[in-house]
Every structure is written in C-alpha cells, then in structure tokens.
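Have a look at this one.
Left out: one protein chain. Kept in place: all the others.
What follows is subunit A.
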C-alpha cells in the first residue's frame, strides 16, 4: 500500500468511527432535547420548549442530515455539552487526555522494554530451563485478569512494601504501577512474538557468518537480530496499542487516575451520552494516529518497502 492509500484508509476508519459514535447517540434512550433543557435539574420544560429545542438541535431532520450536521460540529471541535458537568465535552476530554496518554505510553514502553529483550533472552536459551520458565510466565500473564493483577500489586507494593502510592495522581510515581499493570499482558504477548521471530532469524546464514567473524554477542543481537525481528513485531504493536488504550479504563478506575476512561465510566453511570460519544471518538483518533505513525516507522526500518515505493 502506498502512503496515500494508507492515509485515505485512516480517514475512512475515522469517518467510520464517527459514524459508530453517532449511532451510539441515536440509539441512546431518552430525548436529547429534554436532557439538555432539564440539565440543571430544576426546570420542567414545556412541550413547546422541547419542540423548539428539538428544532434547534436539528433532531427533526432526516437521520443522514443529522449525521452531517453532527460531523460538521465535531470537525469544529464541538462534541456537545455534558449533561452533568454542563461543560463542553471536548474541553473536558482534552483536559484529561494527557493522563490517559501518559498511562498508555508508559504501559507501551514497559511492554516493549520488558517484552522484547525478554523474548530475545528466551530465544537465546531455547529449550533450556529459562525458556520453559519464560513460556510459563508468558502463558500466565496473557491469561491473567488485569484488575486482579492491579489489586495484587497494590497489596504488594503499596500496603506491604510501601514503595509506591496506592492511588491518585500528581507525581511520576503514581504512574508506575498502573503502567506496569496495564502493560504486563501486552509485554507477555510481545515476548512470545519476539521469541518466535528471533528463533526464525538465528539459524539464518548471515547470522552464522556474523558469528564466525567473531562479532560480540551483544552487537550481533542488537544489529543483526533485533532489527530484523522488529519487522514482524512493529506491525502488531499497533494492534496491541488498541488493547492498551481500551484497558486503560480499568487501570484508571482502580488507581484513581483522572483520565478520560474514568470520566467515561462516570458518564456511563450518569447516562451522559455526549461524553460516551466523545470518548469513543477520542480513542479512535488516538488509535488511528498511533497506527499511522507505526506505518511510517515501518517504512523507515524496512528499506525494501521504501525502495519498492520509490520504484512505483
């Protein structure tokens, strides 16, 4: 796929996500006009007021016109007003986005930093006890529920060892446990994939040659093995980032981090539909953007792909 096709694909995906978010608002029970009018909990709007508000919000238009209208508003950065806080949803979400992003990036960094070297080590000690232990470790963490994990971490590192704060937000220490809890599952999957990729590469002739030349093991692993192993890995890292972004909700709720996931869960309990729509849209944007960056990176480290594109 060329760069332009990829870009068009990303835009289509985003439009599709916006359609999904819009449909959520349509199937939501209750009348948005009534919700907006009775937001402060004091007013008892009359029939005429509701009808006027419906007209103002464009709720009497055909559904596709409503979507176009809504999409126009969204593109201008207007996601509507939260029923509960009565603030602009986009402002509320943007305010909380950095927290979720730091958490997700921390988790991804942990997953990569722990999973990839781990996978290389397991491959180097193929069919030795480290490999067996590592594979058991991988199986356990891919199947372990993250909320339970979070609770065990809190007991171990906050309540028994007093190393890290239990919950809340403020310093970088607050992000350590949530990031690790969120990234552990992904790190296990990455470890398994890295192990498989490295095992494929190790018997290749250029590795044998490099070893025969007497190259240091560390340089060999870094330059010849890791760079090649990256190619199959980088395509899946984008997919797994989706899991991390989605799973961030649980870490945010358990560790009381005021990110957009927790805001969305609060919104759900209060039937605050614009917040949910905004949440879906924001997550989709972050996810698609991340995958686009990954695609660019892929082109950078995979010269063959670049060359074939130049030839086209």
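One rule holds in what follows: a contact is a pair of C-beta atoms (placed from the backbone, for glycine too) under 8 Å apart; a residue touches a chain by one contact, two chains touch by 3 or more; residues count from 1.
Operating definition for what follows: contacts and distances are computed from a predicted model.
Missing from the rendering is one chain, named in UniProt as "ABC transporter, permease protein" (options: "Ion-translocating oxidoreductase complex subunit B", "Sulphur transport domain-containing protein", "Acetolactate synthase" or "ABC transporter, permease protein"). Contact with the omitted chain, checked across A:64, A:172, A:218 or A:269, is made by A:269.
When the omitted chain is restored, the residue from A:54, A:96, A:192 or A:224 that touches it is A:192. Counting the whole complex, the residues of subunit A in touch with the unshown chain are 9, 12-14, 16-17, 19-21, 24, 27-29, 132, 139-140, 142-148, 151, 154-155, 159, 192-193, 196, 236, 239, 242-243, 245-247, 249-250, 253, 261, 264-265, 267-269, 273, 276-277, 279-280, 283-284, 287-288.
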